[in-house]
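Moving on to chain A:
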Amino acid sequence: MSPVIALEGLAKGYDIAGGARLTAVDDVSLTIAAGETYALVGESGCGKSTLARMAAMLTAPDAGQVSWSGQTVSQQRRSAVRAVRDHTQFVFQDPAAALSPRLTVEEAVSEPLRIRRRTGSRSVADLLDDVGLDRSMGRRYPRELSGGQRQRVVIARALALEPKLLVLDEPVASLDVSVQAQVLNLLADLQAEHGLAYLLIAHDLAVVSSVADRIGVMYLGQIVEEGPAGDVVTTPRHPYTQMLIASVPAFVPGERGERPRVVGDPASPTERRTGCAFATRCAFATQVCLDVAPPRRELGDVAVRCHHAS
Partner candidate 1 sequence: MVDRRLARPDDRRHGDLRERARQRAAGPLERRRRRDRQGGGPVTAALEIDDLWVEAGDPDDPLVLVRGVSLTVAAASVVGLVGESGSGKTVTCMASLGLAGRGVRITGGSVRAQGIELVGADERTLMRVRGGVVGTVFQDPLSSLNPLQRIGDQIAEAVMLHHGGRRRSHHARVVELLAKVGVPAPEQRARAYPHELSGGLRQRVAIAMALANDPALLVADEPTTALDVTVQAQVLDVIRSATRDEARSALIVTHDLGLVAEVADRVAVMYAGQIVEEGPVASVFQDPQHPYTRGLLASRPVLAAGRRRLGAMVGRPPLPGSWPAGCAFAPRCPVATGACGEAPPIRTSDQGWSRCWHPGSGETTATSRAEEGAA
Partner candidate 2 sequence: GGGDGDADAKSVDDASVTIGSTAISNSLDPAAALSSVGRTYTKQVFDQLVTFDEDGEIAASLATEWERVDDTTVDFTLRKDVTFSSGAALDAAAVVANVERVLSGDPAYATVAGRIATVKEASEVSPEVVRVVTSTPDAILLNRMTLLDIVDPATFDADRPAGTGPFQVTGYEAGTSIELTRFDDSWRATDSVKDLTIQAIPNPATLSSALRTGEVDVAYGLPADVATQLEGSGFTNVHKPAGSSAITSLIADVEPALADVRVREAINLAVNREEFVDAVLGGFGTPNGSQLLQKGYLGYDDSLPSYEFDLDRAKSLVSEAGVEGLELPIATTALFKAPAEAVAGYLNAIGFKSEVVVQDLSAFIPTLLMKSEYPLLYWQTDYYDLRDITSVSRFGPTAPGQQAHIPVNEYQDLYASQSGELDEAKREAQIKQMAKILNDEAGVLFLAWTDNLYTVAPRISDLPLSGDSLVRAEAITVSE
(Lines give C-alpha, C1' and ligand atoms only; values in the text may rest on other atoms or scores of the structure.)
Protein backbone atom coordinates (compact mmCIF):
# COMPACT_ATOMS: atom_id res chain seq x y z
CA MET A 1 0.00 0.00 0.00
CA SER A 2 1.30 3.44 -0.85
CA PRO A 3 1.10 6.02 1.88
CA VAL A 4 -1.57 8.66 1.41
CA ILE A 5 -0.05 10.90 3.99
CA ALA A 6 3.25 10.86 5.80
CA LEU A 7 4.09 12.99 8.79
CA GLU A 8 7.77 13.54 9.46
CA GLY A 9 9.11 14.76 12.78
CA LEU A 10 6.17 17.06 13.48
CA ALA A 11 6.42 19.29 16.51
CA LYS A 12 4.24 21.99 17.90
CA GLY A 13 4.43 24.09 21.02
CA TYR A 14 2.36 26.87 22.46
CA ASP A 15 3.43 29.86 24.45
CA ILE A 16 1.12 30.03 27.36
CA ALA A 17 0.55 32.84 29.78
CA GLY A 18 3.30 33.37 32.26
CA GLY A 19 6.02 32.80 29.70
CA ALA A 20 5.97 29.01 29.91
CA ARG A 21 6.24 26.88 26.82
CA LEU A 22 3.90 23.99 26.36
CA THR A 23 5.04 21.15 24.17
CA ALA A 24 1.89 19.76 22.61
CA VAL A 25 3.46 17.53 19.97
CA ASP A 26 7.07 16.48 19.99
CA ASP A 27 8.81 14.78 17.06
CA VAL A 28 6.00 12.64 15.73
CA SER A 29 6.26 10.66 12.50
CA LEU A 30 3.68 8.37 11.00
CA THR A 31 2.30 7.26 7.66
CA ILE A 32 -1.18 6.19 6.66
CA ALA A 33 -1.91 4.15 3.58
CA ALA A 34 -5.03 4.34 1.45
CA GLY A 35 -7.88 2.33 2.91
CA GLU A 36 -6.09 2.05 6.20
CA THR A 37 -7.28 3.11 9.62
CA TYR A 38 -4.60 4.53 11.80
CA ALA A 39 -5.76 4.94 15.37
CA LEU A 40 -4.16 7.34 17.77
CA VAL A 41 -4.81 6.67 21.46
CA GLY A 42 -3.78 8.62 24.47
CA GLU A 43 -4.95 10.50 27.46
CA SER A 44 -6.46 13.93 27.50
CA GLY A 45 -4.03 16.65 26.56
CA CYS A 46 -1.37 14.40 25.12
CA GLY A 47 -1.51 16.22 21.79
CA LYS A 48 -3.78 14.04 19.67
CA SER A 49 -5.93 16.86 18.37
CA THR A 50 -2.96 19.09 17.73
CA LEU A 51 -1.35 16.39 15.67
CA ALA A 52 -4.58 15.81 13.78
CA ARG A 53 -4.91 19.49 12.97
CA MET A 54 -1.40 19.56 11.65
CA ALA A 55 -2.10 16.53 9.49
CA ALA A 56 -5.14 18.29 8.04
CA MET A 57 -3.04 21.43 7.57
CA LEU A 58 -5.29 23.46 9.77
CA THR A 59 -2.34 24.33 11.98
CA ALA A 60 1.19 24.91 10.82
CA PRO A 61 3.79 22.76 12.59
CA ASP A 62 6.80 24.33 14.29
CA ALA A 63 9.01 21.67 12.80
CA GLY A 64 8.70 18.68 10.53
CA GLN A 65 6.79 18.20 7.34
CA VAL A 66 3.71 16.68 5.86
CA SER A 67 3.88 14.73 2.60
CA TRP A 68 1.01 13.80 0.37
CA SER A 69 1.40 10.82 -1.88
CA GLY A 70 5.13 11.19 -1.48
CA GLN A 71 5.16 14.94 -2.20
CA THR A 72 6.23 17.27 0.58
CA VAL A 73 3.65 19.99 1.07
CA SER A 74 5.04 23.43 1.50
CA GLN A 75 3.25 25.33 4.19
CA GLN A 76 4.09 28.54 2.44
CA ARG A 77 2.22 27.83 -0.77
CA ARG A 78 -1.41 28.50 -0.22
CA SER A 79 -2.44 26.54 -3.28
CA ALA A 80 -0.60 23.47 -2.04
CA VAL A 81 -2.18 23.78 1.36
CA ARG A 82 -5.56 24.18 -0.26
CA ALA A 83 -5.15 21.12 -2.38
CA VAL A 84 -4.24 19.10 0.68
CA ARG A 85 -7.17 20.50 2.56
CA ASP A 86 -9.40 19.28 -0.22
CA HIS A 87 -8.11 15.78 0.29
CA THR A 88 -8.31 15.84 4.05
CA GLN A 89 -11.49 16.39 5.94
CA PHE A 90 -12.04 16.66 9.61
CA VAL A 91 -14.72 15.04 11.76
CA PHE A 92 -15.02 16.46 15.22
CA GLN A 93 -15.70 15.00 18.60
CA ASP A 94 -18.81 16.96 19.43
CA PRO A 95 -21.32 16.72 16.60
CA ALA A 96 -23.39 19.41 18.27
CA ALA A 97 -20.60 21.94 18.00
CA ALA A 98 -19.55 20.81 14.56
CA LEU A 99 -22.72 22.02 12.89
CA SER A 100 -23.82 25.60 12.65
CA PRO A 101 -27.20 25.94 14.33
CA ARG A 102 -28.21 28.23 11.52
CA LEU A 103 -27.70 25.93 8.56
CA THR A 104 -29.99 23.14 7.50
CA VAL A 105 -28.53 19.70 6.94
CA GLU A 106 -28.55 20.31 3.22
CA GLU A 107 -26.78 23.64 3.53
CA ALA A 108 -24.28 22.21 5.93
CA VAL A 109 -23.43 19.29 3.69
CA SER A 110 -23.14 21.43 0.60
CA GLU A 111 -21.20 24.20 2.30
CA PRO A 112 -17.74 22.91 1.35
CA LEU A 113 -18.81 22.75 -2.28
CA ARG A 114 -20.23 26.23 -2.08
CA ILE A 115 -17.05 27.52 -0.57
CA ARG A 116 -14.94 25.95 -3.29
CA ARG A 117 -17.50 26.94 -5.92
CA ARG A 118 -17.50 23.41 -7.14
CA THR A 119 -20.12 20.92 -7.98
CA GLY A 120 -19.16 17.60 -6.56
CA SER A 121 -19.71 14.43 -8.49
CA ARG A 122 -22.12 13.43 -5.80
CA SER A 123 -25.25 15.34 -4.91
CA VAL A 124 -26.23 16.18 -1.39
CA ALA A 125 -28.85 13.49 -1.58
CA ASP A 126 -26.23 10.94 -2.53
CA LEU A 127 -24.07 11.99 0.33
CA LEU A 128 -26.95 11.69 2.77
CA ASP A 129 -27.64 8.28 1.30
CA ASP A 130 -24.04 7.29 1.86
CA VAL A 131 -24.24 8.01 5.54
CA GLY A 132 -27.61 6.38 5.86
CA LEU A 133 -29.72 9.46 6.29
CA ASP A 134 -33.06 9.92 4.61
CA ARG A 135 -33.10 12.65 1.98
CA SER A 136 -36.03 14.28 3.70
CA MET A 137 -33.69 15.16 6.55
CA GLY A 138 -32.03 17.73 4.35
CA ARG A 139 -34.38 20.43 5.41
CA ARG A 140 -33.95 19.89 9.11
CA TYR A 141 -31.82 21.94 11.46
CA PRO A 142 -29.19 20.29 13.67
CA ARG A 143 -31.29 20.84 16.77
CA GLU A 144 -33.89 18.56 15.26
CA LEU A 145 -31.45 15.69 14.97
CA SER A 146 -30.11 13.15 17.40
CA GLY A 147 -26.45 12.92 18.24
CA GLY A 148 -25.87 9.98 15.93
CA GLN A 149 -27.68 11.68 13.09
CA ARG A 150 -25.66 14.82 13.59
CA GLN A 151 -22.44 12.88 13.45
CA ARG A 152 -23.65 11.34 10.19
CA VAL A 153 -24.27 14.82 8.79
CA VAL A 154 -20.78 15.83 9.80
CA ILE A 155 -19.39 12.79 8.04
CA ALA A 156 -21.49 13.50 4.95
CA ARG A 157 -20.12 17.02 4.89
CA ALA A 158 -16.62 15.68 5.19
CA LEU A 159 -17.23 13.41 2.22
CA ALA A 160 -18.54 16.21 0.01
CA LEU A 161 -15.14 17.18 -1.34
CA GLU A 162 -14.30 13.53 -1.91
CA PRO A 163 -11.30 13.42 0.38
CA LYS A 164 -8.70 10.70 0.49
CA LEU A 165 -8.15 11.02 4.21
CA LEU A 166 -10.65 11.54 6.99
CA VAL A 167 -9.29 12.82 10.26
CA LEU A 168 -11.68 11.67 12.94
CA ASP A 169 -11.11 13.40 16.25
CA GLU A 170 -12.91 11.29 18.85
CA PRO A 171 -15.91 10.83 16.58
CA VAL A 172 -17.87 8.67 18.99
CA ALA A 173 -16.76 9.81 22.41
CA SER A 174 -19.86 11.88 23.04
CA LEU A 175 -22.34 9.33 21.71
CA ASP A 176 -24.35 6.74 23.54
CA VAL A 177 -23.02 3.20 23.43
CA SER A 178 -25.74 1.97 21.11
CA VAL A 179 -25.29 4.89 18.74
CA GLN A 180 -21.52 4.70 19.00
CA ALA A 181 -21.62 1.27 17.45
CA GLN A 182 -23.77 2.52 14.59
CA VAL A 183 -21.30 5.25 13.74
CA LEU A 184 -18.26 3.00 13.99
CA ASN A 185 -19.90 0.51 11.67
CA LEU A 186 -20.82 3.26 9.23
CA LEU A 187 -17.24 4.43 9.15
CA ALA A 188 -16.08 0.93 8.38
CA ASP A 189 -18.60 0.64 5.53
CA LEU A 190 -17.62 3.98 4.02
CA GLN A 191 -14.00 3.01 4.13
CA ALA A 192 -14.69 -0.21 2.32
CA GLU A 193 -16.80 1.62 -0.26
CA HIS A 194 -14.55 4.59 -0.99
CA GLY A 195 -11.13 3.35 -0.07
CA LEU A 196 -10.69 6.14 2.44
CA ALA A 197 -7.79 6.41 4.81
CA TYR A 198 -8.65 7.24 8.41
CA LEU A 199 -6.70 8.95 11.12
CA LEU A 200 -8.89 7.97 14.05
CA ILE A 201 -8.36 9.56 17.40
CA ALA A 202 -9.69 8.05 20.58
CA HIS A 203 -8.81 7.72 24.21
CA ASP A 204 -10.47 4.35 24.59
CA LEU A 205 -8.36 1.43 23.47
CA ALA A 206 -11.37 -0.83 23.33
CA VAL A 207 -13.09 1.36 20.77
CA VAL A 208 -9.97 1.52 18.71
CA SER A 209 -9.14 -2.17 18.78
CA SER A 210 -12.24 -3.09 16.84
CA VAL A 211 -11.69 -0.74 13.90
CA ALA A 212 -8.00 0.07 13.59
CA ASP A 213 -5.37 -1.45 11.33
CA ARG A 214 -2.57 0.29 13.09
CA ILE A 215 -2.45 1.86 16.50
CA GLY A 216 -0.22 4.63 17.75
CA VAL A 217 -0.12 5.21 21.48
CA MET A 218 0.61 8.79 22.40
CA TYR A 219 1.99 10.05 25.65
CA LEU A 220 2.83 13.69 26.31
CA GLY A 221 3.26 14.67 22.68
CA GLN A 222 5.15 11.60 21.54
CA ILE A 223 4.11 8.33 19.97
CA VAL A 224 5.53 5.85 22.45
CA GLU A 225 4.39 2.71 20.69
CA GLU A 226 3.12 2.06 17.23
CA GLY A 227 2.28 -1.05 15.32
CA PRO A 228 -0.39 -3.30 13.86
CA ALA A 229 -3.49 -3.22 16.03
CA GLY A 230 -3.33 -6.87 16.93
CA ASP A 231 0.27 -6.66 18.09
CA VAL A 232 -0.26 -3.60 20.20
CA VAL A 233 -3.35 -4.97 21.87
CA THR A 234 -2.14 -8.47 22.51
CA THR A 235 1.52 -7.88 23.25
CA PRO A 236 2.02 -4.33 24.40
CA ARG A 237 5.70 -3.46 24.68
CA HIS A 238 5.71 -0.05 26.22
CA PRO A 239 4.87 0.12 29.92
CA TYR A 240 2.39 2.88 29.20
CA THR A 241 0.55 0.75 26.68
CA GLN A 242 0.49 -2.02 29.22
CA MET A 243 -0.94 0.34 31.74
CA LEU A 244 -3.61 1.52 29.30
CA ILE A 245 -4.67 -2.00 28.58
CA ALA A 246 -4.74 -2.85 32.24
CA SER A 247 -6.99 0.12 32.82
CA VAL A 248 -9.70 -1.08 30.46
CA PRO A 249 -12.30 -2.61 32.73
CA ALA A 250 -12.77 -6.29 32.28
CA PHE A 251 -16.06 -6.78 30.55
CA VAL A 252 -16.99 -10.17 31.79
CA PRO A 253 -17.22 -10.27 35.57
CA GLY A 254 -14.57 -12.25 37.28
CA GLU A 255 -12.69 -12.83 34.07
CA ARG A 256 -9.65 -11.02 35.28
CA GLY A 257 -8.21 -11.07 38.69
CA GLU A 258 -6.03 -8.51 40.36
CA ARG A 259 -4.48 -6.23 37.77
CA PRO A 260 -1.32 -4.23 37.76
CA ARG A 261 -1.44 -1.05 39.70
CA VAL A 262 -1.80 2.14 37.75
CA VAL A 263 0.42 4.73 39.23
CA GLY A 264 0.43 8.50 39.34
CA ASP A 265 -1.02 11.16 37.13
CA PRO A 266 0.23 12.20 33.73
CA ALA A 267 3.01 14.77 33.94
CA SER A 268 2.45 18.32 32.84
CA PRO A 269 3.24 19.13 29.22
CA THR A 270 4.76 22.42 30.36
CA GLU A 271 7.41 20.83 32.45
CA ARG A 272 10.86 20.77 30.99
CA ARG A 273 12.25 17.28 31.29
CA THR A 274 15.15 15.18 30.35
CA GLY A 275 14.79 11.52 29.76
CA CYS A 276 11.63 9.54 29.23
CA ALA A 277 8.37 11.43 29.65
CA PHE A 278 6.77 8.40 31.23
CA ALA A 279 9.55 7.72 33.70
CA THR A 280 7.66 9.39 36.55
CA ARG A 281 4.86 6.84 36.37
CA CYS A 282 6.80 3.86 35.20
CA ALA A 283 7.25 0.84 37.45
CA PHE A 284 10.34 -0.20 35.51
CA ALA A 285 12.07 3.14 35.36
CA THR A 286 15.80 3.21 35.98
CA GLN A 287 18.34 5.98 36.10
CA VAL A 288 18.81 5.92 32.34
CA CYS A 289 15.11 6.59 31.86
CA LEU A 290 15.43 9.79 33.87
CA ASP A 291 18.51 10.95 32.03
CA VAL A 292 18.18 9.94 28.42
CA ALA A 293 15.21 10.37 26.15
CA PRO A 294 14.50 6.96 24.65
CA PRO A 295 14.90 6.79 20.88
CA ARG A 296 12.39 5.20 18.57
CA ARG A 297 13.21 1.53 18.21
CA GLU A 298 11.78 -0.96 15.78
CA LEU A 299 10.89 -4.29 17.31
CA GLY A 300 9.51 -6.25 14.42
CA ASP A 301 6.40 -4.52 13.15
CA VAL A 302 6.22 -2.45 16.27
CA ALA A 303 8.09 0.74 17.03
CA VAL A 304 8.61 1.70 20.65
CA ARG A 305 10.17 4.57 22.54
CA CYS A 306 11.40 2.79 25.62
CA HIS A 307 14.80 1.83 26.94
CA HIS A 308 13.58 -1.39 28.42
CA ALA A 309 11.01 -2.72 25.97
CA SER A 310 11.94 -5.88 24.20
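One rule holds for everything that comes next: a residue touches a chain if its C-beta (ideal position, glycine included) is under 8 Å from a C-beta of that chain, and two chains touch if they have at least 3 such contacts; residues count from 1.
Selection rule: all candidates are chains of the complex that A comes from, given by their letters.
Just so it is clear, the model here is predicted, and its values are computed rather than measured.
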| item | value |
| --- | --- |
| Chain A in this complex - touching candidate among 1 or 2 | 1 |
| Of all residues in chain A, those that touch candidate 1 in their complex | 37, 43-44, 128, 131-134, 137, 146-149, 152, 176-182, 184-185, 188-189, 203-207, 209-213, 229-230, 233-234, 243-254, 259, 261-262, 265-266 |
